[in-house]
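With one protein chain withheld, the remaining protein chains of the complex are depicted in position.
Entry: chain A
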Amino acid sequence: MAIFLTKDSKVIVQGMTGAEGMKHTRRMLAAGTDVVGGVNPRKAGTRVDIDGRTVPVFGSVREAMDATGADVSVLFVPPPHAKAAVTEAADAGIPLAVVITEGIPVHDTVAFQAYARARATRIIGPNCPGLISPGQSNAGIIPADITKPGRIGLVSKSGTLTYQLMYELRDLGFSTCVGIGGDPVIGTTHIDALTAFEADPDTDLIVMIGEIGGEAEERAADFIRAHVTKPVVGYVAGFTAPEGRTMGHAGAIVSGSSGTAAAKKAALEAAGVRVGATPTETARLVLALLAEPSGNPA
């Protein structure tokens, strides 16, 4: 199966006609994603030819959904217009909106998350690489060719660490890899992804990547203890980050003792999660777990 995104997903791209949108629409098509349209009110009715495929451009998300049956939107809309674009997608009732845009003001994110939640639109991101169900569909900017279909689920705050772990475990393959984004306020959380992986019959083991800042990993640890029966392997980045400095991601900032990598690692381990010290060691823990009889239902 896979979570959130399958071979049947019909994807539209808000901001497709921009430079980033075009580049990644091409990559998504190459990965097998069923991209059924783009959205740009100023170019409604036109078509874009990408590597031999013709993708129609619609004036609104609603029009695109009506015409194509789209159920996923990937947004490459610049920060000043992101709030309006997500609001439009939620108004149209799209089930899943993947917000790749980096640098959206927090007040806008707070507003559109609440708006989308009230309209049952799931948001992934913002400031995220999106998600990929290898061999089925790719919604976002995750490179599709570093791994293959398999039975590991991966959820991560960091884009490049997602790629790194996908690569380390490329021979095993993945059901779905979800990059939930590094911003302080995000839609889909570690817990949402853990819930979906726990319920997914095609996922045997879950890899969870966190980083300093906030307390999302601690909450996820509590959730794992109470609700997750599948083995979970964790990794947390930022042990050497100095207090009070922002390390790239807006969320990755440590204040006082809360949000430290050490506190997150301890919370995860207390919940029975095996936590690697480096990405490579994390991959080794996965291999070791799958070699155990109890860790491999197949």
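Of note:
Note that contacts are C-beta pairs under 8 Å (C-beta built on N, C-alpha and C of every residue); 3 or more make two chains touch, one makes a residue touch a chain; residues count from 1.
Quick note on the criterion: contacts and distances are computed from a predicted model.
The chain not displayed here is annotated in its UniProt record as "Succinate--CoA ligase [ADP-forming] subunit beta", chosen from "Oxidoreductase", "ABC transporter permease", "Succinate--CoA ligase [ADP-forming] subunit beta" or "Acetyl-CoA acetyltransferase". Within the complete assembly, A:P79 is the residue of A:P79, A:P95, A:P149 or A:G173 that touches the hidden chain.
Within the set A:L29, A:I94, A:I124 or A:I209, the residue that contacts the chain not displayed is A:I209. Only one residue from A:Q113, A:S175 or A:T260 touches the chain missing from this view: A:Q113. In the complete complex, the residue from A:A2, A:M22 or A:I104 that touches the missing chain is A:I104. By the touch definition given at the top, chain A reaches the unshown chain through residues 79-80, 102-107, 109-111, 113-115, 129, 141-143, 146, 156-164, 167, 182, 184-186, 209, 211-212, 214-216, 219, 235, 237-242, 245-253, 261, 277-280.
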